[in-house]
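Yeah, one chain of the complex is gone here, protein chain that is, but the others are all in their spots.
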C-alpha cells in the first residue's frame, strides 16, 4: 500500500460572505476576506491516492492520467477565475478553503478507479491550509 | 556598502485589461489574466535598501522602521484588496506586476532616508516575478 | 470533518543538556547541541485543528481567533527568547523539539473549543521536525 | 508518543521500463520516463520514526545516529548514481518512486531499535511524491 | 526599465567527464559527478529579460510568448533527457551547469525581440546554481 501525491497550482480570486448575514455580521465573521471587491491567492492543491503497486509497472497508477483528470475536472475550471461567480460547481457555496477542498473531492472521487482517493490538501497560502479525507463525523472514533 | 532586504507578502485580486482595447484585443493581449471577473495571487514583495553600516549599531538602517514604512505605505493598502478598484495609487494603471512594482517604488522612495532604495522585487507567483531599480532608459548604457 | 492548519514562525536560542549528566555524557548525548553558550533556530510551528465545517460560515473555526490564541499562548512567549531561561512553561525541561512540541500542545489544548486540536508540528530546521498528536503509548495499538 | 523526521537529499538518474514489455508498451506506459538514455532527479527523502520521549534526554532517539544509519544504508548507495544499474538492492526492480520507497523501508527497518520506523516519504520532485508506511493490504481496513 | 523573469523546470541526467582525460584525472576532477552511469537533477531555469513597460499593456513583453519560446527552444529539448547524448546543441560540451547556461543563452538570445535577454540562472540543486549574463571578460571592468 503506497500513497502517491500530485501537486498542482492555480490562482483565483474570491470573497467570503454569507448573503443571509448583515454587512456587520459578514465583516465580523470574515474580516479582511469580506472585502466587497474580493482578493485572491495562488492556491496549491495536493491530491493523494492510495493503492497497491502494480508489479508490472512499479506504479500505483498512471500519474499522467491522474494529472489529466485533475486538470480537466478542477484546474481548468478554477485557474484564473473568480471562485464566487465563474465556477459552476461552487455556486451557492462560500468559497472558503474548507468548502473548496470538499467540492474538489466530490469532483474527482468518482473518476479515480486505480487506487482510492484518500486526501485533498489545499493551501490558500503557505500559512493556511486544509486537509479533507472524505470523513464524516460518524465515521470517526 | 551593504544591501539589506525585507520580504513581505500580501494577497490581492486583479484583472488585466485596457479600457481602450476591444474585448477581442484585450483577450488576445492578456489571455487568462483578462477574465472579466478577475483572479488573484499571493504576492511576495522584497524591498532592498543599500547603505553603509553604522559602526554604532552594525546596521544599515532600523529594519523595524523599514517594515513599518512598507506596511503603512504599501501592504495595508493592497492586502486583501482588488487592485483594480480598491487602491487609489493604482487608479488608471493596468495592474501588471511591472506597473505595481513601479508604483510601489514611487510610494516608498521619498520616505527612505537611511540608505537608498535600490530594488523592488515583486513575485506574482514562484514562476513570474519582476524587478524594478528606478532606472529609466536614459540612465542605462 | 476537515483538518485546518495555521503556520507561524519564531526564532529562539537553546542549549541541550541534562544537569544530572557529567559534561562528558552531555557532550556525547547532545553533540553540537550541547555547546555551553547555546545556538539557535528559526522554528516553524504548524497547529492543526480538526472539526466540522459550519454551514453558515464555511469554516471549521475563526482562523483569526486561532492565530491570536497561538500568538498569546506560544509565539509571544518564545519568539526572540532563550528557551532554557526565558520561558516559564519550559522551566525544568530539556528544550528538544520533542519536549517543546508537547509543551506547546499543553499550552493551547485547553483553549480550543471549536474543533479539536489534533497535531502540533515543529520544524527546528527544514531537515529536522517532530509531530505530536497528544498520544500516549497506551492509546496506540 | 512523538513522530520525528529527518530529511535528506540525493541526486540520481533512472529509466522506467519493463524488460518484458515491447518498446511500444514501455513508451505508452512510462511516457517521458521511458527515454532510453534516462533522465534524473534531485530526490528528497524523509524518514519518520515514532517513539516515546526518553525523559533523561528529551529525545525519541539520537538524530545523529539516525542520520548516520540513513547515510550508510541508503544515501551513500544512491547519491550520484544511476538507479537502474549502480544500486545492488534495486536490481530487478523498476525504479519508480513507489518501488524505491519500499526498498528504502526494507533497508533501514531492521536497524531502527529506538522507536519504530513509521514512514518513508520520497519526493521525485516538488510535484510528485509517495509515502510508504509498511502497510500491506491485509492490515488496512 | 523593468527586469521580468520566467521560471521553468526540467529533469535530466548527465555525466561529467572529459574524453581527453585519463580515468584517474576525470575522477579527480569531477568527483561523484564522474560516475560512469550518470546521475541526474531537477533543474530550475530562470530567464530574465529587461525592457521598457509598454504603456498600452503595462507589460515588458508577452509572458505567454516568452514561455512558449523557452519551451520550444530549451525545455522540450532537455526535459526527461540525458544531456550527454540526447541533446544536439550540447554535443561536444561537458554538461556542467556553466556550459548548459551558456548554451541556453545562445539558444534563445536571437529570438527575443521585445526587450533584451539579460540573465540565465540555472539551479542544479538548491545548493548549486550559476548565472550567465552574456558577458565576456573583455566587456567587464
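Should a chain be cited, it is by its letter among A, B, C, D and E, assigned in written order, with residues numbered from 1 in that chain.
Following the convention adopted for this analysis, a contact is a pair of C-beta atoms (placed from the backbone, for glycine too) under 8 Å apart; a residue touches a chain by one contact, two chains touch by 3 or more.
Given the structure is predicted, the values throughout are model-derived calculations rather than measurements.
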Please work out which displayed chains the absent chain touches and list them by label. B, C, E
Based on the whole complex, identify which of B:53, B:75 or B:93 touches the chain you can't see. B:53
Chain not shown: contacting residue from C:2, C:33, C:60 or C:122: C:33
Touching the hidden chain in the full complex, which residues of chain C are there? Just list them. 9, 11-14, 32-33, 35, 37-42, 79-82, 84-86, 125-126
What residues on chain E make contact with the chain left out of this view? 16, 18, 21, 29-31, 93-99, 101-102, 126-133, 135-137, 140
Note that chain B touches the absent chain at residues 1-8, 48, 52-53, 56-60, 62-64
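One rule holds in what follows: only the chains that are shown with their structure count from here on.
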How big is the gap, in whole Å, between where the Cα atoms of chain B centre and where those of chain D centre? 42
Expressed in whole Å, how far the mean CA point of chain C lies from that of chain D is 28
Round to the nearest whole Å and give the separation of the Cα centres of chain A and chain E. 35
For chain C, residue numbers touching 2 or more other chains are none
